[in-house]
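Below is one structure, written out as C-alpha coordinates; the observations come after it.
Missing here is one protein chain; the remaining ones are kept as they sit in the complex.
Showing chain A:
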Amino acid sequence: MTGDLLTRRGPSPAGTARPGRRSSLLGLGVGVAALAALIAIRTVTAGWDDLSLPEALRDFVTLSTSVIIESLPFVFLGVLLSVVVQIWVPDRVIHRILPRNRTARRAVLSLLGVLLPVCECGNVPLARGLVIKGVGVPEAATFLLAAPILNPVTIVTTYQAFGWNDGILAGRIVGGFVIANLVGWLFSRHPEPERLLTPEFSASCRVHRDHPVSGRRMRRAVAGFAEETATMLPALVIGSLIAGAIQVGVSRDVLGALGANPIWSVLALMALAFIVAICSNVDAFFILAFGATFTPGSIVAFLVFGAMVDVKMIAMMRTTFTTRALVVLVSVVALTTLVLGFGVNLLV
(Lines give C-alpha, C1' and ligand atoms only; values in the text may rest on other atoms or scores of the structure.)
Protein backbone atom coordinates (compact mmCIF):
# COMPACT_ATOMS: atom_id res chain seq x y z
CA MET A 1 0.00 0.00 0.00
CA THR A 2 2.70 2.46 0.95
CA GLY A 3 4.89 1.28 -1.92
CA ASP A 4 2.09 2.10 -4.31
CA LEU A 5 1.83 5.58 -2.83
CA LEU A 6 5.45 6.26 -3.29
CA THR A 7 5.76 5.16 -6.88
CA ARG A 8 2.65 6.89 -8.17
CA ARG A 9 3.30 10.59 -7.92
CA GLY A 10 0.48 12.71 -9.24
CA PRO A 11 1.02 16.16 -10.75
CA SER A 12 1.78 18.69 -7.99
CA PRO A 13 -0.36 21.79 -7.71
CA ALA A 14 1.68 24.93 -8.29
CA GLY A 15 3.58 26.23 -5.31
CA THR A 16 3.57 23.03 -3.30
CA ALA A 17 6.89 21.44 -2.65
CA ARG A 18 6.81 17.73 -1.91
CA PRO A 19 9.34 15.44 -0.43
CA GLY A 20 10.92 13.65 -3.34
CA ARG A 21 10.81 9.96 -3.96
CA ARG A 22 14.24 9.55 -2.44
CA SER A 23 13.38 11.21 0.87
CA SER A 24 10.13 9.22 1.02
CA LEU A 25 12.05 5.99 0.56
CA LEU A 26 14.50 7.12 3.21
CA GLY A 27 11.61 7.89 5.58
CA LEU A 28 10.08 4.52 4.84
CA GLY A 29 13.39 2.85 5.65
CA VAL A 30 13.70 4.82 8.89
CA GLY A 31 10.16 3.82 9.89
CA VAL A 32 10.68 0.13 9.23
CA ALA A 33 14.08 0.22 10.96
CA ALA A 34 12.60 1.97 14.00
CA LEU A 35 9.86 -0.65 14.33
CA ALA A 36 12.38 -3.46 13.94
CA ALA A 37 14.66 -1.84 16.51
CA LEU A 38 11.84 -1.51 19.05
CA ILE A 39 10.84 -5.14 18.57
CA ALA A 40 14.49 -6.14 19.00
CA ILE A 41 14.75 -4.11 22.23
CA ARG A 42 11.55 -5.72 23.46
CA THR A 43 12.93 -9.19 22.73
CA VAL A 44 16.06 -8.44 24.75
CA THR A 45 14.33 -6.74 27.68
CA ALA A 46 11.66 -9.43 27.94
CA GLY A 47 14.33 -11.68 29.42
CA TRP A 48 14.96 -9.37 32.38
CA ASP A 49 12.52 -11.06 34.71
CA ASP A 50 14.81 -11.10 37.73
CA LEU A 51 14.86 -7.34 38.26
CA SER A 52 13.66 -7.85 41.85
CA LEU A 53 11.61 -4.68 41.84
CA PRO A 54 9.04 -4.03 44.58
CA GLU A 55 5.79 -5.86 43.83
CA ALA A 56 3.69 -2.71 44.06
CA LEU A 57 5.78 -1.10 41.31
CA ARG A 58 5.55 -4.21 39.15
CA ASP A 59 1.77 -4.37 39.60
CA PHE A 60 1.48 -0.67 38.83
CA VAL A 61 3.31 -1.17 35.53
CA THR A 62 1.32 -4.31 34.68
CA LEU A 63 -2.02 -2.62 35.38
CA SER A 64 -1.14 0.57 33.49
CA THR A 65 0.12 -1.46 30.54
CA SER A 66 -3.08 -3.45 30.47
CA VAL A 67 -5.17 -0.26 30.27
CA ILE A 68 -2.95 1.04 27.45
CA ILE A 69 -3.03 -2.21 25.47
CA GLU A 70 -6.76 -2.58 25.95
CA SER A 71 -7.53 0.99 24.79
CA LEU A 72 -4.91 1.49 22.11
CA PRO A 73 -6.68 -0.42 19.31
CA PHE A 74 -9.86 1.54 20.00
CA VAL A 75 -7.95 4.83 19.89
CA PHE A 76 -6.32 3.80 16.59
CA LEU A 77 -9.75 2.94 15.19
CA GLY A 78 -11.13 6.30 16.34
CA VAL A 79 -8.20 8.23 14.88
CA LEU A 80 -8.53 6.43 11.54
CA LEU A 81 -12.28 7.06 11.37
CA SER A 82 -11.70 10.69 12.32
CA VAL A 83 -9.18 11.06 9.49
CA VAL A 84 -11.58 9.39 7.05
CA VAL A 85 -14.40 11.76 8.08
CA GLN A 86 -12.10 14.79 7.78
CA ILE A 87 -10.65 13.93 4.41
CA TRP A 88 -13.03 11.73 2.48
CA VAL A 89 -16.46 12.98 3.64
CA PRO A 90 -17.27 16.31 1.93
CA ASP A 91 -18.55 19.07 4.25
CA ARG A 92 -21.77 19.43 2.33
CA VAL A 93 -22.69 15.77 2.94
CA ILE A 94 -22.53 16.31 6.69
CA HIS A 95 -24.54 19.51 6.54
CA ARG A 96 -27.13 18.01 4.19
CA ILE A 97 -27.71 14.98 6.39
CA LEU A 98 -28.08 16.91 9.62
CA PRO A 99 -31.36 18.70 10.35
CA ARG A 100 -31.24 22.49 10.74
CA ASN A 101 -33.05 22.60 14.04
CA ARG A 102 -30.40 22.50 16.76
CA THR A 103 -32.15 20.08 19.09
CA ALA A 104 -32.98 17.69 16.26
CA ARG A 105 -29.40 18.05 15.05
CA ARG A 106 -28.03 16.96 18.40
CA ALA A 107 -30.50 14.08 18.59
CA VAL A 108 -29.41 12.84 15.15
CA LEU A 109 -25.73 13.23 16.01
CA SER A 110 -26.16 11.26 19.20
CA LEU A 111 -27.48 8.38 17.08
CA LEU A 112 -24.54 8.62 14.67
CA GLY A 113 -22.64 6.21 16.90
CA VAL A 114 -24.79 3.42 15.50
CA LEU A 115 -22.86 3.83 12.24
CA LEU A 116 -19.45 4.39 13.85
CA PRO A 117 -18.77 1.68 16.40
CA VAL A 118 -16.15 3.47 18.47
CA CYS A 119 -15.93 3.46 22.23
CA GLU A 120 -15.22 6.54 24.30
CA CYS A 121 -11.47 6.80 23.80
CA GLY A 122 -11.84 6.51 20.04
CA ASN A 123 -14.63 9.04 20.17
CA VAL A 124 -12.51 11.97 21.29
CA PRO A 125 -10.57 12.09 18.01
CA LEU A 126 -13.78 11.51 16.05
CA ALA A 127 -15.62 14.34 17.82
CA ARG A 128 -12.61 16.60 17.17
CA GLY A 129 -12.82 15.62 13.51
CA LEU A 130 -16.47 16.70 13.47
CA VAL A 131 -15.63 20.10 15.03
CA ILE A 132 -12.91 20.63 12.43
CA LYS A 133 -15.55 19.81 9.82
CA GLY A 134 -17.64 22.71 11.15
CA VAL A 135 -20.12 20.81 13.34
CA GLY A 136 -20.91 23.00 16.38
CA VAL A 137 -19.28 22.41 19.77
CA PRO A 138 -22.53 21.50 21.62
CA GLU A 139 -23.39 19.06 18.82
CA ALA A 140 -19.95 17.45 18.94
CA ALA A 141 -20.15 17.18 22.74
CA THR A 142 -23.50 15.41 22.42
CA PHE A 143 -21.99 12.99 19.95
CA LEU A 144 -18.95 12.49 22.17
CA LEU A 145 -21.08 11.44 25.13
CA ALA A 146 -23.78 9.47 23.32
CA ALA A 147 -21.78 7.49 20.76
CA PRO A 148 -19.91 5.23 23.21
CA ILE A 149 -23.29 3.93 24.43
CA LEU A 150 -25.46 4.15 21.31
CA ASN A 151 -23.16 2.06 19.18
CA PRO A 152 -23.77 -1.45 17.89
CA VAL A 153 -20.84 -3.10 19.69
CA THR A 154 -21.80 -1.67 23.08
CA ILE A 155 -25.47 -2.54 22.63
CA VAL A 156 -24.70 -6.11 21.56
CA THR A 157 -22.22 -6.75 24.38
CA THR A 158 -24.59 -5.24 26.95
CA TYR A 159 -27.40 -7.42 25.58
CA GLN A 160 -25.16 -10.52 25.68
CA ALA A 161 -24.26 -9.76 29.27
CA PHE A 162 -27.65 -8.80 30.67
CA GLY A 163 -30.41 -9.54 28.12
CA TRP A 164 -33.52 -7.61 29.07
CA ASN A 165 -33.07 -8.25 32.80
CA ASP A 166 -33.84 -5.51 35.30
CA GLY A 167 -34.05 -2.77 32.68
CA ILE A 168 -30.27 -2.56 32.54
CA LEU A 169 -29.99 -2.44 28.74
CA ALA A 170 -32.94 -0.03 28.38
CA GLY A 171 -31.65 2.13 31.24
CA ARG A 172 -28.25 2.36 29.62
CA ILE A 173 -29.52 3.27 26.14
CA VAL A 174 -32.23 5.72 27.20
CA GLY A 175 -30.12 7.21 30.01
CA GLY A 176 -27.13 7.68 27.73
CA PHE A 177 -29.23 9.39 25.06
CA VAL A 178 -30.96 11.74 27.50
CA ILE A 179 -27.83 12.72 29.43
CA ALA A 180 -25.80 13.36 26.27
CA ASN A 181 -28.52 15.59 24.86
CA LEU A 182 -28.89 17.40 28.17
CA VAL A 183 -25.20 18.27 28.21
CA GLY A 184 -25.42 19.30 24.54
CA TRP A 185 -28.36 21.56 25.34
CA LEU A 186 -26.51 23.13 28.29
CA PHE A 187 -23.45 23.78 26.13
CA SER A 188 -25.69 25.35 23.47
CA ARG A 189 -26.85 27.92 26.07
CA HIS A 190 -23.30 29.27 26.14
CA PRO A 191 -23.16 32.58 24.22
CA GLU A 192 -19.96 31.51 22.44
CA PRO A 193 -19.69 27.73 22.48
CA GLU A 194 -16.32 27.92 20.69
CA ARG A 195 -14.86 29.24 23.95
CA LEU A 196 -15.50 25.86 25.55
CA LEU A 197 -12.62 24.56 23.46
CA THR A 198 -8.98 24.84 24.48
CA PRO A 199 -7.17 27.67 22.68
CA GLU A 200 -4.83 25.11 21.04
CA PHE A 201 -7.69 23.15 19.55
CA SER A 202 -9.71 26.15 18.32
CA ALA A 203 -6.53 27.47 16.73
CA SER A 204 -5.97 24.17 15.00
CA CYS A 205 -9.61 24.21 13.79
CA ARG A 206 -9.13 27.71 12.36
CA VAL A 207 -5.99 26.58 10.60
CA HIS A 208 -7.81 23.65 9.08
CA ARG A 209 -10.65 25.89 7.96
CA ASP A 210 -8.60 28.81 6.64
CA HIS A 211 -5.74 26.84 5.15
CA PRO A 212 -7.06 23.48 4.08
CA VAL A 213 -3.99 21.29 3.71
CA SER A 214 -3.40 20.67 0.05
CA GLY A 215 -1.83 17.66 -1.54
CA ARG A 216 -2.95 14.15 -2.18
CA ARG A 217 -5.53 12.74 0.17
CA MET A 218 -3.34 9.86 1.27
CA ARG A 219 -0.61 12.26 2.34
CA ARG A 220 -3.10 14.44 4.20
CA ALA A 221 -4.53 11.34 5.85
CA VAL A 222 -1.12 10.29 7.10
CA ALA A 223 -0.39 13.81 8.36
CA GLY A 224 -3.80 13.78 10.08
CA PHE A 225 -2.96 10.46 11.74
CA ALA A 226 0.32 11.90 13.06
CA GLU A 227 -1.43 15.03 14.33
CA GLU A 228 -4.36 13.25 16.05
CA THR A 229 -2.19 10.60 17.71
CA ALA A 230 0.15 13.38 18.88
CA THR A 231 -2.74 14.84 20.87
CA MET A 232 -4.44 11.64 22.02
CA LEU A 233 -1.66 9.24 22.92
CA PRO A 234 0.23 11.28 25.55
CA ALA A 235 -3.16 11.81 27.25
CA LEU A 236 -3.91 8.09 27.01
CA VAL A 237 -0.53 7.20 28.55
CA ILE A 238 -0.92 9.64 31.44
CA GLY A 239 -4.56 8.59 32.04
CA SER A 240 -3.60 4.90 32.06
CA LEU A 241 -0.80 5.52 34.56
CA ILE A 242 -3.22 7.28 36.89
CA ALA A 243 -5.70 4.41 36.52
CA GLY A 244 -2.93 1.91 37.31
CA ALA A 245 -1.73 3.87 40.34
CA ILE A 246 -5.25 4.12 41.79
CA GLN A 247 -5.76 0.38 41.29
CA VAL A 248 -2.63 -0.39 43.30
CA GLY A 249 -3.51 2.09 46.01
CA VAL A 250 -7.25 1.56 46.51
CA SER A 251 -8.54 -1.74 47.77
CA ARG A 252 -11.52 -3.09 45.86
CA ASP A 253 -12.79 -4.88 49.01
CA VAL A 254 -14.30 -1.64 50.27
CA LEU A 255 -16.59 -1.44 47.26
CA GLY A 256 -17.91 -4.98 47.67
CA ALA A 257 -19.34 -4.18 51.08
CA LEU A 258 -21.55 -1.44 49.62
CA GLY A 259 -23.13 -3.56 46.87
CA ALA A 260 -26.63 -4.16 48.20
CA ASN A 261 -27.44 -0.67 49.44
CA PRO A 262 -29.68 1.15 46.91
CA ILE A 263 -27.82 4.45 47.32
CA TRP A 264 -24.26 3.53 48.26
CA SER A 265 -24.05 0.84 45.58
CA VAL A 266 -24.70 3.47 42.89
CA LEU A 267 -21.96 5.73 44.23
CA ALA A 268 -19.57 2.80 44.67
CA LEU A 269 -19.93 1.56 41.09
CA MET A 270 -19.64 5.07 39.68
CA ALA A 271 -16.38 5.40 41.59
CA LEU A 272 -15.30 2.04 40.22
CA ALA A 273 -16.18 3.07 36.65
CA PHE A 274 -14.12 6.21 37.11
CA ILE A 275 -11.13 4.25 38.41
CA VAL A 276 -10.93 1.25 36.11
CA ALA A 277 -11.41 3.27 32.91
CA ILE A 278 -12.52 0.36 30.74
CA CYS A 279 -13.81 1.01 27.20
CA SER A 280 -17.58 1.06 26.81
CA ASN A 281 -17.44 -1.61 24.11
CA VAL A 282 -16.32 -4.17 26.65
CA ASP A 283 -17.38 -2.90 30.08
CA ALA A 284 -20.61 -4.94 30.19
CA PHE A 285 -18.59 -8.16 30.58
CA PHE A 286 -16.56 -6.58 33.32
CA ILE A 287 -19.57 -5.47 35.34
CA LEU A 288 -21.50 -8.68 34.68
CA ALA A 289 -19.26 -10.18 37.31
CA PHE A 290 -20.76 -7.77 39.84
CA GLY A 291 -24.33 -8.54 38.75
CA ALA A 292 -24.99 -10.88 41.63
CA THR A 293 -23.95 -8.54 44.42
CA PHE A 294 -24.84 -5.08 43.16
CA THR A 295 -28.21 -3.40 42.61
CA PRO A 296 -29.44 -3.00 38.99
CA GLY A 297 -29.44 0.80 39.35
CA SER A 298 -25.78 0.79 40.31
CA ILE A 299 -24.94 -1.33 37.26
CA VAL A 300 -26.81 1.08 34.97
CA ALA A 301 -24.94 3.95 36.63
CA PHE A 302 -21.63 2.16 36.03
CA LEU A 303 -22.46 1.50 32.38
CA VAL A 304 -23.61 5.06 31.68
CA PHE A 305 -21.10 7.03 33.76
CA GLY A 306 -18.07 4.92 32.82
CA ALA A 307 -18.83 5.27 29.12
CA MET A 308 -18.84 9.06 29.40
CA VAL A 309 -16.35 9.95 32.12
CA ASP A 310 -13.34 8.20 33.65
CA VAL A 311 -9.74 8.98 34.62
CA LYS A 312 -8.40 8.27 31.16
CA MET A 313 -11.25 10.12 29.42
CA ILE A 314 -10.69 13.28 31.47
CA ALA A 315 -7.05 13.33 30.38
CA MET A 316 -8.14 12.83 26.77
CA MET A 317 -11.02 15.34 26.82
CA ARG A 318 -8.75 17.94 28.39
CA THR A 319 -6.95 18.12 25.02
CA THR A 320 -10.13 19.56 23.54
CA PHE A 321 -12.27 21.24 26.21
CA THR A 322 -11.32 23.91 28.72
CA THR A 323 -11.17 22.97 32.39
CA ARG A 324 -14.36 24.93 33.08
CA ALA A 325 -16.27 23.17 30.33
CA LEU A 326 -15.01 19.82 31.63
CA VAL A 327 -16.09 20.60 35.19
CA VAL A 328 -19.60 21.39 33.96
CA LEU A 329 -19.67 18.29 31.78
CA VAL A 330 -18.44 15.94 34.50
CA SER A 331 -20.76 17.35 37.20
CA VAL A 332 -23.84 17.22 34.99
CA VAL A 333 -23.09 13.67 33.86
CA ALA A 334 -22.36 12.56 37.44
CA LEU A 335 -25.51 14.11 38.93
CA THR A 336 -27.85 12.85 36.21
CA THR A 337 -26.30 9.38 36.39
CA LEU A 338 -26.94 9.35 40.13
CA VAL A 339 -30.59 10.23 39.51
CA LEU A 340 -30.78 7.55 36.83
CA GLY A 341 -29.25 4.92 39.13
CA PHE A 342 -31.54 5.77 42.05
CA GLY A 343 -34.52 5.81 39.68
CA VAL A 344 -33.79 2.34 38.31
CA ASN A 345 -33.38 1.03 41.86
CA LEU A 346 -36.77 2.50 42.81
CA LEU A 347 -38.56 1.07 39.79
CA VAL A 348 -37.03 -2.40 39.52
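FYI, contacts are C-beta pairs under 8 Å (C-beta built on N, C-alpha and C of every residue); 3 or more make two chains touch, one makes a residue touch a chain; residues count from 1.
In this text, contacts and distances are computed from a predicted model.
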item: UniProt protein name of the chain not shown, from "Hydrogenase nickel incorporation protein HypB", "Maltose/maltodextrin transport system permease protein", "TIGR03943 family protein" or "Tripartite tricarboxylate transporter TctA"; value: "TIGR03943 family protein"
item: Residue touching the undisplayed chain, where the options are A:Asp59, A:Asp91 or A:Glu194; value: A:Asp59
item: Among A:Ala180, A:Leu241, A:Val266 or A:Met308, residue touching the chain not depicted; value: A:Leu241
item: Chain A residues touching the omitted chain (full complex); value: 1-2, 5-6, 15-19, 23-25, 27-28, 30-32, 34-35, 38-39, 41-43, 45-49, 51, 55-56, 58-59, 61-70, 72-74, 76-77, 80, 199-200, 202-204, 206-207, 210-211, 213-215, 218-219, 222-223, 225-234, 237-238, 241, 243-244, 247, 251-253, 256, 276-278, 282-283, 285-286, 288-293
